[in-house]
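Here the complex is missing one protein chain, while the rest keep their positions.
In order of appearance the chains are A and B, and numbering begins at 1 in each one.
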Amino acid sequence: MSEVSLTARSAAPEGSGREVRFRGGGFQPRGRRWVAPVLFVLLIAGVEWGTRTGFISALTLPKPSDVMATLIDLYSSGMLFKHLGLSLSRLAVGATLGALVGISVGVAIGLFSYVRAGLVPLIAALFPIPKIALLPLFVIWFGIDEGSKYALIAFGTFTPTVVATYGAVDNVDRSLIRMGQSFGLSWMSIVRKIVLPGAMPGILSGLRISLAIAIILLVAAEMLGAQYGIGAYILEAGSLYDLERLFAGVLILSLLGVILSAVIGMIERHLLGWRT
Amino acid sequence: MDIRLEAISHRYGDTEVLRDITLDIPSGKIVCLVGPSGCGKSTLLRFAGGLERPLAGRVLQIGDVPDGCLNPLTYVFQDFALLPWRTVRGNISLVLEDHGIRGARAEAIIADVLARTKLTDFARALPKQLSGGMKQRVAIARALAVSPAVMLMDEPLSALDSQTRELLMDDLVSLWTRTPFTAVYVTHNLNEAVRLGHRVVVLSRRPGTIREVVEIGRPLSERGYADPDLERTQKHLWDLMREEARAADEELIDV
């Protein structure tokens, strides 16, 4: 200790005055990877302790270990894949449909003034509609089976995708488009090679939000007429006031969200490696 | 192939930007347009290449487009305008694809223009990996790939630092010396104008009119850094412009 302070002191020339105080610290979030897992484990351990000792009543929260056991039962009985398979196919069909139509319409709005003038107010009117409210209508239109579920998820992903897409197209660097024109590129080439790749970052970040909405709507879609599916499982658990199953279902949905977000992250890294 | 600008006038709303500009761009020469900021020199360049239309006057091509020329009027932009998601090679092949040039033919052209701009080793690099000077060399290579009859260069070196600018000027001179090309070169930098221009056109402040055309006879290859003759020409140009540049600078911008 003393040695260190001695050398530090002697390094400064005699009578050179005070060292300038460092004041540039903070305000820079740093990666502290261990914090999240530790907090998570502490939280779970706390709930486990609370429910075991009775500090938290059985009405308030289930035992985390019971939730885990429920998940294992669900897995070993094979029901997990029955629920998950149906939900994933609903998500896949609905979200793909909504995203594809949404991207096409968004690009059309971005490119054509007439389409923009006609559709932007319409999209603005559709956006705030709580899609869940339309579920009974969709049941009449598309039937109580998969049709209405696809439609609800598709409609829910459609509007945010459109808004994100035309915003992204609007934000494509105009100087790149002008460059394309100056080299005599055809309209199709400019759209395909300049506008679409340029809009891709915006489209993908819009897709992140759309897919989260799709998962939320999955539960809503499975409210009417679904006997299987993660959403139906959660709703059934809720109506039976079975907290273990309720939490098990919610956990599966959260995992689904994390996985989907990671997949988009991978797609972004792959497609958008050119970004600085 | 020559280009002639005939009696060009233009206004944006109530603001008159160009008035009665008539100018010839002779084949094989570099014509520099200089003038205070806001004098309409970049607008004039956009008219020359057909990216914008003047309210009065016209732009004429005189003579036939040379053989093998894919895009007679080709721009080089100040901000490079490279597609960030394409490699150096991909950015050049972009402008060939629409002409149906692919495969070996495209490879040959790309290899040639990369060699001429000393970029052969960087064919696979992405724009984000390149310095500003390198990016502009890619843009020049891309322009050369379509063998233009006239290069329309809009302040191509203005976004670069002064050392890079010197290096690129040398590159442009050696490119021209090997194969003379026709160019309209817009700049606000008088040093670039006297180093690269066979003819320097001085525009007045808004509305832009031609104040003087200065011919510089000395071959490009003989114009060096800090040459006294060129300094004199440059000073002459500056004397023409100084008051107007000050006035232009003090003008309120109304958008």
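Everything below uses one rule, namely that contacts are C-beta pairs under 8 Å (C-beta built on N, C-alpha and C of every residue); 3 or more make two chains touch, one makes a residue touch a chain.
Everything below uses one rule, namely that contacts and distances are computed from a predicted model.
When the listed names "Long-chain fatty acid transport protein", "YCII-related domain-containing protein", "GDSL-like Lipase/Acylhydrolase" or "ABC transporter substrate-binding protein" are checked against UniProt, the chain not shown comes out as "ABC transporter substrate-binding protein". One chain is not depicted; across the entire complex it touches A. Within the complete assembly, A:136 is the residue of A:46, A:85, A:136 or A:273 that touches the hidden chain.
One of A:153, A:235 or A:256 touches the chain omitted from the figure, and that residue is A:235.
For the options A:91, A:154, A:226 or A:252, the residue in contact with the chain missing from this view is A:226. The missing chain lies against chain A, touching residues 57-59, 136, 139-140, 143-144, 223-227, 232, 235-236, 239-242.
In the analysis below, only the chains that are shown with their structure count from here on.
With centres defined as mean CA coordinates, chain B is found 47 Å away from chain A. Note for the complex: chain A touches chain B at residues 173, 175-176, 178-179, 181-186, 189, 193-194, 197-198, 200, 272-276. Within the complex formed with chain A, the residues of chain B that make contact are 49, 51, 70-71, 73-75, 77, 79, 81, 83-86, 94-95, 97-98, 126-128, 142, 146.
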